[in-house]
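All protein chains but one are shown at their positions in the complex.
Labels run A and B following the written order; every chain starts at residue 1.
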Amino acid sequence: MASAFEYAPAPESRSVVDIAPSYGLFIDGEFVDAADGKVFKTVSPSTEEVLSEVARAGAEDVDRAVKAARKAFEKWSALPGSERAKYLFRIARIIQERSRELAVLETLDNGKPIRETRDADLPLVAAHFFYYAGWADKLDHAGHGANPRPLGVAGQVIPWNFPLLMLAWKIAPALATGNTVVLKPAETTPLSALFFADVCRQAGLPKGVVNILPGYGEAGAALVAHPDVNKVAFTGSTAVGKQIARTVAGTHKKVTLELGGKGANIVFDDAPIDQAVEGIVNGIFFNQGQVCCAGSRLLVQESIQDELLDSLKRRLSTLRLGDPLDKNTDIGAINSSEQLARITSLVDQGEAEGAERWTAACELPSAGYWFAPTLFTNVTQAHRIARDEIFGPVLSVLSFRTPDEAVAKANNSQYGLSAGIWSEKGSRILAVANKLRAGVVWANTFNKFDPTSPFGGYKESGFGREGGRHGLEAYLDV
Amino acid sequence: MSDVTRLSVFKTYKLYVGGKFPRSESGRVYEVTDSKGKWLANAPLSSRKDARDAVVAARKAFGGWAGATAYNRGQILYRVAEMLEGRKGQFVHEVAHAEGLSKNKAAEAVEAAIDRWVWYAGWTDKIAQVVGGANPVAGPYFNLSTPEPTGVVTVVAPQDSSFLGLVSVIAPVIATGNTAVVIASEKAPLPALSLGEVLATSDLPGGVVNILSGKASEMGPHLAAHQDVNAIDLTGATDGDLARDLEVAAADNLKRVLRPRTEDFTESPGTERMTAFLETKTVWHPTGSLGASGSSY
Partner (left out) sequence: MPTTAPAALAFADVTASDGALRRFLHGLPGVDAVGLEARAASLGTRSIKTTAKAYAIDLAISMIDLTTLEGADTPGKVRALAAKAVNPDPTDRTTPKTAAVCVYPDMVATAKAAVAGSGVKVASVATAFPAGRAALPVKLADTADAIAAGADEIDMVIDRGAFLAGRYMEVYEQIAAIKAECGDRARLKVIFETGELSTYDNIRRASWLGMMAGADFIKTSTGKVAVNATPANTLLMLEAVRDFRAQTGVQIGVKPAGGIRNTKEAIKFLVLVNETVGEDWLDNHWFRFGASSLLNDLLMQRQKLATGRYSGPDYVTVD
């Protein structure tokens, strides 16, 4: 909507980050080419500009990296916890120092707004390392008995939606507990993990403790299947999560999976309505909705549905979509053409199934991958857009009449990752929170994260918890 | 005085499903012998349909059992111990035959099993305090993590430890509010089937524990693949290929899997068997200040 008060472009400077034309795999403290010499290009999703050419790991590289991690494990796990702690504190501090650079890098490679990388991703990354650093010499007090032992080599595969934050969620607890790591970032967002390799260099981390293998699914599969990997941690799609669970069946590998979701955001008629609107917007449009715990199903009490939808649409009209590096951008680019195609296809199905589509009027840039904030009304539990994870800025609106019905609909899903409750009535919040089958319940707020707070799903949203004292268990032999 | 010894009354062993004692819907039985091969009884050879019925019963019981107060669950588990204490002789007899133990050894196992119920009875209202708690997040939010039961758990009971092992795998599952579908030891199912009779008289709601006798290799694949089962304990799946196949099948709906292991059930159990079938739910709520005073950027 044109306004008299037009915000002039306010781009964050790209010059704070220096992206090399090419990157290798980071194995045993060195950047090396892939054994078969393969490379791939990583592009900026907001412009389709090629940012760099990156080595593409294959099975042989996985083997090299696991060997390096195995070799490093002996000394790393034998270090006093207080020394491991100091390495992690160093990493946390260096990330804080370089946070603007890393935020710009992440925005370039991922497409999400600088406002988010600057105010959410990077502060959480540093906080996560800081939090787990403190655990390294206190594991005796973590509730797993005296002197709990690390597992060994952790094979970690992370997604593209929060590249550096997911890296932190994986690497920080693994190192704190004395494991060594081989991590595969997503093929569309390899850069921040490679910059993290440089952070490890600056921190003086012993070689081989962290190995970074940019690559595609085949590298992830090889890593998960490698016989000398003791621990598998994966964040990504439920389909791949199931494949991993099958791969590790019959082995002794410990597994944690953080997978998809179809979070219900339940708004009762006594909700603090303006804050609920903000929470709905944050729930589904944060990071363009490419969030596993997104509040992608709005369950609104029928008695306030019209009023709430009016407010919501009005609010959506003020969202600013465009250049992710502009400090005033609310909605950035979709991460890849593949993801855009998937979102488009599910939205088309939603229309074909008879749901009513409303899309905020906003101009989409001509280059790059974009999808305007969209909501569907007249959605029922039978619609595919109410069941499948869209992983995009698309909200499905359903109504309910009573708290019982709200809970039944919210739980009627194969997933169980997140849920939201909006009500000013304390007893109702507690009763509903108690009945929801979801790992994280946000009441009168949404999409809040903290390193002290365990995160993870019920049902097909995965198992194991990341964050907090709970997050240690995944990396200890207990 | 007649010198004719009294002929004992045999028991027809039946399944325990949904609080009732059905025969297998298949009508099949198999011969159960003692460790020396002497016939003891005919046990129901449960089918996949019996397993399906058990899952339905377990799911139906889940809401009420998970929603019961921890204190209430503790009282019921303690009641199981009380009931067992009164029928100790029967179980000593059955365990001695089943495992080929002396009467003394069998009595030790049964007493340990009774004590195990007492141990878990005491855990029901403590586990949340041990594994849950408040998280000091960096913001104006109250943040609390609590453990919740995973749901319906299939338990492949230990093959050798027919009673102590059995109790050691069932009690932790239900102490926290899960419901269980138990595949008893194939060769030594009788203590398990008798346990059903004890559970039925211990105020335990029907369906919380369902006990099937028969072949893990026959029922296991159906239970592992069942989409309305949330977790599987493979403790008794000692055949490596079977365990692997069940774990693969369990991946279809991402069941929580407790892999087979060799375990000395006389050891103090720890909390791991409870936490294996607990989810952690974390609830956030804003706190903020008391008034609107002084809020600023």
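Basically, a residue touches a chain if its C-beta (ideal position, glycine included) is under 8 Å from a C-beta of that chain, and two chains touch if they have at least 3 such contacts.
Note that this is a predicted model, so its numbers are computed, not measured.
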item	value
Residue, one of A:36, A:274 or A:404, that touches the chain absent here	A:274
Contact with the hidden chain (one of A:115, A:144, A:242 or A:383)	A:115
On chain B, residues whose C-beta touches the chain left out of the figure	140-141, 286-297
Touch residues of chain A, complete complex, unshown partner	1, 3-10, 115, 119, 270-275, 278-279, 310, 318, 327-328, 424, 444-445
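Here is the rule we go by: only the chains that are shown with their structure count from here on.
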item	value
Length of the line joining the C-alpha centres of chain A and chain B, rounded to whole Å	36
Footprint of chain B on chain A - complex, ascending	127, 143, 238, 241-243, 245-246, 249-250, 252, 257, 259, 414, 429, 433, 436, 438-445, 448, 450, 452-456, 458-460, 462-463, 465, 468-470, 473, 478
For the chain B and chain A complex, residues of the former touching the latter	130-131, 133, 135-139, 141, 143, 145, 150, 230, 240, 243-244, 247-248, 250-254, 256-257, 259, 272, 275, 279-286
